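For this depiction, one protein chain was excluded, whereas all remaining protein chains were kept in their positions.
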Amino acid sequence: VSYLRNTWYVAAWSDELPPAGMLARTLLDEPVVLIRNSAGAVSALVDRCPHRFAPLSAGVLRGDSIQCRYHGLEFSSDGRCVRNPHGPLAAGLAVKGFAVAEAHRAIWIWMGDASKSDPAQIPDLAYLSAAPASAFSCGHLHSKGNYELCVDNILDLSHTDYLHPSTLGGGAVTSTHQKVTADEQSIQVEWYCANTRPAPLLVSLIPELPPQTDFVTRVRWYAPAVMRLLSATVPAGQAVEQGYVNLNAHMMTPETRASTHYFFAATRNYCVDDAALNARLAETRKHIFATEDMPMIERVQQRMGEREFWSLEPRLLPVDDAPVRVRRRLQQLLAAEATGS
Amino acid sequence: VSYLRNTWYVAAWSDELPPAGMLARTLLDEPVVLIRNSAGAVSALVDRCPHRFAPLSAGVLRGDSIQCRYHGLEFSSDGRCVRNPHGPLAAGLAVKGFAVAEAHRAIWIWMGDASKSDPAQIPDLAYLSAAPASAFSCGHLHSKGNYELCVDNILDLSHTDYLHPSTLGGGAVTSTHQKVTADEQSIQVEWYCANTRPAPLLVSLIPELPPQTDFVTRVRWYAPAVMRLLSATVPAGQAVEQGYVNLNAHMMTPETRASTHYFFAATRNYCVDDAALNARLAETRKHIFATEDMPMIERVQQRMGEREFWSLEPRLLPVDDAPVRVRRRLQQLLAAEATGS
Partner (left out) sequence: VSYLRNTWYVAAWSDELPPAGMLARTLLDEPVVLIRNSAGAVSALVDRCPHRFAPLSAGVLRGDSIQCRYHGLEFSSDGRCVRNPHGPLAAGLAVKGFAVAEAHRAIWIWMGDASKSDPAQIPDLAYLSAAPASAFSCGHLHSKGNYELCVDNILDLSHTDYLHPSTLGGGAVTSTHQKVTADEQSIQVEWYCANTRPAPLLVSLIPELPPQTDFVTRVRWYAPAVMRLLSATVPAGQAVEQGYVNLNAHMMTPETRASTHYFFAATRNYCVDDAALNARLAETRKHIFATEDMPMIERVQQRMGEREFWSLEPRLLPVDDAPVRVRRRLQQLLAAEATGS
């Protein structure tokens, strides 16, 4: 089992890494140190000195370079050793670096062949950068489950009706047949539920909501684990854009085989100047993810143990259409990467 | 290494599982959810939804069925899916169930071929159900040791003289040759010590005890790990039944290779209406088991590590006669089960 490498993963939210700051994070089983210099530029290195394997993240930033805390070697942002207090600057004295890019309020990392990296391939999440502060929130949670389980969780939103019945779910998704479409870059699943009760959380936040609305949900997945999620509550007969539209992002980066960095963000088209509502929404969502989704995914992982998903012979349902297509697409991409095609 | 499967294990004490209640427990390395419906009937299922592997014990009881918290599938007490909100009730959509029986104030589980299960094979512990509340106690402890180590501990009671010298032991067992007998269903060990000092705990509880008594102890083992224990302190020359007789049960169910559910119960023929004495005895016994036996078994397991008992070449003593016979009987039963004979 392996990870897709020639692709972009979210390494951190931009605001997790201040100027002249460092952040250590294990990504795809590898220790990585993210560095932002005082001018704002971001770089990423293997977080292990090539000399004696000390974590560079335990060291000190000196201008654009990072100094190892153990014996003082200094490395530039591309991994070259630029100062060796104990002798000459030998060519082998370097630490592996990764291509990074900053986009859509996040720091992205390419952990494969850097020569193939192209920031233009980062999925378009421009609505995140365009959102005003009063209508934007983002967060990071640690999940004790494989990243594919986390992806499944977003691609089959029927779970909201059972795991979040008093907030995000209200029965609408379960009662609607989903429509799954795919193109070369993405796989999309949509639920269009006419004339249903709005989700309890929205009802509690927006008193003027009509008792019956249309409810539209669209999830678009990009490899390996980036998802745009539109969730719209629409007065009957109106266009989606005229409804209460939440535009979210859910992005998973494997930490290890059995743990995941879960990055999420949200913006919306209603009450965009209401900072108090924004804070309440952000807090509520994070609470739901942390106390309902993460524990469920952790328990599922515990039940699976070390075993591979398919080897457990899951009894799949129609709602698994999108998750299964995504799992197959990932397998194809992994196979293509393995054969170099 | 494997477990005996076509046999009864204690899964829980009856009073651990109230009406319309659930209890999750790992037994023989398998996650199990025990369910009691509102009418009092008990069932047991693999605690893992066949759809996406969520633990059913995280779900909700709906009448006689259990609803998965993740995507809402509902299963009846025999494991059939009785409601699928996302599509038809396919035959494969079922969770494995186990035969269970309730007897002697305990819930018993059969984790092998259910067609071979027969509640009549549950060892006779009728004295437990017959005991009045004021002369009965039971408990459950978690042991960080293999269940065979826990069985050894009961079958060689000479340990009471060294591990519990100020309470249960007084030197009587060590000073007596044990007598081991066996039949097809059980193996029994008996110590008959004439004219000895009663155990310190009994002396402290029963002031009128004579200074010298006979002391009779009998342990009868039934496969795989159920033991009846009679311990009688008898004024010289009287029959066992006329003495102070404790009738206990010690029952071990493997959780994993290196951990065990230890179920114990006690009744007696003296002061049977004395609820205060009953509580004091129950508390004292549980304290002894939890602070003396469990730590010793855990340390022994630590010393053994992953290694198999015999590979460590134990230097066995005459007092190991019964434990060794039981280990061999278990090997024979396992071999017979493996060959289907």
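Note that the chains take the letters A and B in the order they are written out, and that residue 1 is the start of every chain.
To be clear about the criterion, contacts are C-beta pairs under 8 Å (C-beta built on N, C-alpha and C of every residue); 3 or more make two chains touch, one makes a residue touch a chain.
What you are looking at is a predicted structure, and each value in this text was computed from that prediction instead of being measured.
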item	value
Hidden partner chain, touching residue among B:Arg62, B:His142, B:Lys179 or B:Arg299	B:Arg299
Of A:Leu34, A:Ile66 or A:Leu93, the one touching the omitted chain in the full complex	A:Leu93
Contact partner of the left-out chain, one of A:Arg52, A:His142 or A:His287	A:Arg52
Candidate in contact with the missing chain, chosen from B:Ser158, B:Gln188 or B:Asn246	B:Ser158
Subunit A residues that touch the omitted chain in the full complex	31, 47-48, 50-55, 58, 67-72, 84-87, 90, 92-93
Touching residues on subunit B - with respect to the absent chain	152, 156, 158-159, 161-163, 174, 296, 299-300, 302-304, 312, 314-319
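Heads up, the rule we're going with is that only the chains that are shown with their structure count from here on.
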item	value
Approximate Å spacing (C-alpha centroids) for the pair subunit A, subunit B	48
